[in-house]
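Yeah, one chain of the complex is gone here, protein chain that is, but the others are all in their spots.
Chain lettering (A, B and C) follows the sequence in which the chains are written, and residue indices restart at 1 in each chain.
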Amino acid sequence: MTEVNGYEQSDREQHIDVLNLESLEPEAEKIIPTGGFGYISGGSEDDWTLAANREAFTHKQIYPRVLSDMDNPDLSTTVFGVNVKTPIMMSPLAAQGLANSQGEKDTARAFAAEGAFMGQSTYSSTSIADTAAAGNGGPQFFQLYMSKDWDFNEALLDEAKKAGVKGIILTADATVDGYREDDIVNDFQFPIPMANLIQFSEASGQGKGIKEIYAAAAQRISPDDVKRIADYSGLPVIVKGIQDPNDADLAIGAGAAGIYVSNHGGRQLNGGPASFDVLPAIAEAVNGRVPVIFDSGVRRGSDVFKALASGADLVAMGRPFVYALALGGAMGVQDALQEINEEFKTVMQLAGTKTIEDVKHAQLADFRY
Amino acid sequence: MTEVNGYEQSDREQHIDVLNLESLEPEAEKIIPTGGFGYISGGSEDDWTLAANREAFTHKQIYPRVLSDMDNPDLSTTVFGVNVKTPIMMSPLAAQGLANSQGEKDTARAFAAEGAFMGQSTYSSTSIADTAAAGNGGPQFFQLYMSKDWDFNEALLDEAKKAGVKGIILTADATVDGYREDDIVNDFQFPIPMANLIQFSEASGQGKGIKEIYAAAAQRISPDDVKRIADYSGLPVIVKGIQDPNDADLAIGAGAAGIYVSNHGGRQLNGGPASFDVLPAIAEAVNGRVPVIFDSGVRRGSDVFKALASGADLVAMGRPFVYALALGGAMGVQDALQEINEEFKTVMQLAGTKTIEDVKHAQLADFRY
Amino acid sequence: MTEVNGYEQSDREQHIDVLNLESLEPEAEKIIPTGGFGYISGGSEDDWTLAANREAFTHKQIYPRVLSDMDNPDLSTTVFGVNVKTPIMMSPLAAQGLANSQGEKDTARAFAAEGAFMGQSTYSSTSIADTAAAGNGGPQFFQLYMSKDWDFNEALLDEAKKAGVKGIILTADATVDGYREDDIVNDFQFPIPMANLIQFSEASGQGKGIKEIYAAAAQRISPDDVKRIADYSGLPVIVKGIQDPNDADLAIGAGAAGIYVSNHGGRQLNGGPASFDVLPAIAEAVNGRVPVIFDSGVRRGSDVFKALASGADLVAMGRPFVYALALGGAMGVQDALQEINEEFKTVMQLAGTKTIEDVKHAQLADFRY
Partner (left out) sequence: MTEVNGYEQSDREQHIDVLNLESLEPEAEKIIPTGGFGYISGGSEDDWTLAANREAFTHKQIYPRVLSDMDNPDLSTTVFGVNVKTPIMMSPLAAQGLANSQGEKDTARAFAAEGAFMGQSTYSSTSIADTAAAGNGGPQFFQLYMSKDWDFNEALLDEAKKAGVKGIILTADATVDGYREDDIVNDFQFPIPMANLIQFSEASGQGKGIKEIYAAAAQRISPDDVKRIADYSGLPVIVKGIQDPNDADLAIGAGAAGIYVSNHGGRQLNGGPASFDVLPAIAEAVNGRVPVIFDSGVRRGSDVFKALASGADLVAMGRPFVYALALGGAMGVQDALQEINEEFKTVMQLAGTKTIEDVKHAQLADFRY
């Protein structure tokens, strides 16, 4: 443990037992300080959407398929022109220094080692350059919380471009922060500064709550912003937080190169539907024009399968990998990613799907439980 | 605490912590005497409809909307010719002296301070004039439990008119009292007199149960009564307790100037549907002819949004504000109203709705959880 | 308490507190010996259908109605040519001596005093004549468990006719006993003889389990039996245990004068649907040709309303009245019947229904909870 501004920060670097990704949460809760754990694990209001995100995966089921004359499923896929070894990706979760002193660098190391996409957050504990360097050439996205200050935005985009990211994820569902009761109960302020804020703005984020951090972000985002970011950066822009087919159309019309279906892990608009439930209609609206990334509630190999079969091209997870980060650093994250890859591979085999393309064409059942 | 006829009545006047409106109930239970708390919190029979009222809000979900190019949502709206700062209103809950020695006066102060509608009950602990005076010009309705004694009715209407109320809410769903088991278990009689009964009838309500109080009320209400009250008072009459589209038609046909969709917070007909579930069909029947007020089960900013998007023009709550009244008097009620306004404002922003009119046109999802 | 063959039999005769009918079960469990209580309260197998019988009432809801210009609802109705003061009836539950030393005589007293139908069981603890005499002219039915021995059947029918019963309820859903695990766990045998068996057969039932008792009953019942019983007795025959519209047609075709929709309170075929769920389709098939009696799962005034609005003409209950019988004898049963009548009357008023005919024409909601 390292104490930073009174916060007991894990500095573990070790292999961990990963029975499954859900089993990591109670273990991580033991070593991440209450405020940090509440920030990572909590949703907004009474966590109804957070819970619905998990429940929704039971609304569809995977048909076991036999006599399919295949073995050794291939998890690799090409998205945004990048060939990755798995469709599983790291969500651009903020402030990973809350979990480990190596922060996003360790997450980047693990995802790069497994040939998987990694998303960096604007509010990362480590800088764009450092995280990219740790990723050692692995494919990364940079997630932008658009600031009111365009100089800041441009500085971040410049830096991200310099770091070689494959695209910009523009988070559009957080023009204000969701009502996060855990943070209120815990009176949580970030004990650890945010590297990009230190470097490119006058603030550091430290000692502030997420509400104050977001207050500096743009509270009004329009299609023009998508275009402006794409034009400035020359990079593909992926709009994150889409939950409505109309918004997918709006984003693509504004030049979005990708649609990121997410409800921010149940942390923003509580009372919204489960992210998995809205995915099919959005995928239908997108209709292959651009790739679709999905997150919110994914924990199992079967969830990954269901999301891909419902229209996703990449399936992201955040919290479980941050728990693994706390428990074991880069080694822990890699262990967790291997485990979920293995679960997913088993599901692929038992569903008779040899390739990711096969998974995308699998028909799901929709019995009601 | 003030002891009144053996009842320990709160006299708190202080700011309170309002994590959310639901969190107030267990706190209030600690300081409101058992009988009073049972009367306020309880429903009828086994509380099935009371619970359904809450559950029903999960039957619809709010689509998060992005790229909506808006910020700083505006909660103000004009209903019944009155511009209010929020569509959230105080239900005409009876006998608020059970919660605080200032009774309805404090509630009126808080709602007036926030520019919101307040409903006074016939069975208020404070008089029409006193409550109106405390409200200091804030918009109020007077709720009428129609008596068998028309002299009494007319006296109340005269007084309400004199007090400048914006309309008369005629409660039509309580021709007998629901079967309220909490009151039976607690053998509850009102320890505190009802000001309007003292002033205008021979009784005071004190020492009686709700069953006896209602026995003096009209046990038969017809469309003619709506017309009679409207004619006598010259005020808009809003019929409260509508749960069936046919009754909305009946009321409007009889001259009602507003429809109040409510099942009395689950206190009258247990075994009826959730109030939120019947709202859309009633709003469709009303079809904009008169404004619609909605209550029963509302606790969250997202509930307010869902009710407005389902056809309500005003959204009322009762119990949570009475709990706040017990915990902090007028300051507590104002704190609670500010908190729910804030929750609602957050939802408006995240749903991409700038105005109440936008909220009314938002389309809800209806996934099944 | 009276000890009979080692069984502690209640002999209470007193008024009881009846908060509601469901509240009687835990009270009765304290004074009815385990074996007897298990026999009365239990269903078959794992009690799934028993529980579904209760849950099903939440599948439909009652619309509160206002401005209905009525008061003082009238519970009286005429069924099978008999005017009764309430549509609530006593199910022909067996062996009521398990609950009280006065057995069916006390139940008959209570129902007669309230002007309500009473069903006597073949397996009553008191004789047809004694129960009829206690009923003092109140309307009764005699329920027949058809024996393999036609002399026995004819003796019972003669006796029932002599006693002036209004009809014969032929139980057709018990050609074998359901698999009642409570009786197996408790190794339950009837400690108290069955009066009709003593009087008209060579057995008494005492010291036997329900499985052995049923073994003497006919294990094969055909439409011809309906006709034979009707012809012999000259009384209306009501076929009990109907759960399928086809069987209603079959029974009426065979001369049945009434259809008794019941799944034996969840005691026979576990894994069958809830009795309330099948009622509408059966009532539609019957289409007014003969009256419909309904039981299985009814506990609340709102349940009575829902059953009538779904096609029933009489609504029967068994267990709750037997619990009241244990707790207070005839006075207890009468208290319980008054309470449920009162609950039902409240529901009638709040639903805007002045007469039983109005209830039958009320439209139910079918929101899903």
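Keep in mind that, in the parts below, contacts are C-beta pairs under 8 Å (C-beta built on N, C-alpha and C of every residue); 3 or more make two chains touch, one makes a residue touch a chain.
Note that the structure is predicted; figures quoted are calculated from it, not measured.
**Q** Considering the entire complex, write down the shown chains that touch the omitted one.
**A** So, taking every chain into account, the missing one touches A, C.
**Q** Among A:Glu8, A:Glu22 or A:Asp224, which one touches the chain that has been omitted from the display?
**A** For the chain that is not drawn, the touching residue is A:Glu22.
**Q** Considering the whole complex, which of C:Ile62, C:Leu75, C:Ala195 or C:Ala254 touches the chain not shown?
**A** Result: among the candidates, C:Ala254 touches the missing chain.
**Q** Using the document's contact rule, name the residues of chain A that touch the chain not shown here.
**A** 19-20, 22, 57-58, 61-72, 300-303, 305-306, 342-343, 346-347, 349-351, 365, 367-369
**Q** I need the residue numbers on chain C that touch the omitted chain, in ascending order.
**A** So the residues of chain C touching the missing chain come out as 45-46, 48-49, 52, 55-56, 59, 172-173, 175-179, 181, 184-185, 219-226, 239, 241-244, 246-247, 250-251, 254, 263, 268-274, 277-278, 368.
Heads up, the rule we're going with is that only the chains that are shown with their structure count from here on.
**Q** Indicate which of the five shapes (line, ring, star, complete, other) describes how the chains touch one another.
**A** Its topology is that of a line.
**Q** How many degrees of rotation map chain B onto its copy chain C on CA atoms, rounded to the nearest 5?
**A** To bring chain B onto chain C, one rotates by 90 degrees.
**Q** Grab the C-alpha centre of each chain and report whichever is closest to the global C-alpha centre.
**A** Of the chains present, the most centrally placed is B.
**Q** Averaging over Cα atoms per chain, report the distance between chain A and chain C in Å.
**A** 60
**Q** For chain A and chain B, let me know how many angstrom lie between their CA-based centres, rounded off.
**A** Distance between chain centres, rounded to whole Å: 42 Å.
**Q** Which chain B residues reach two or more other chains?
**A** Within chain B, residues 368 contact more than one other chain.
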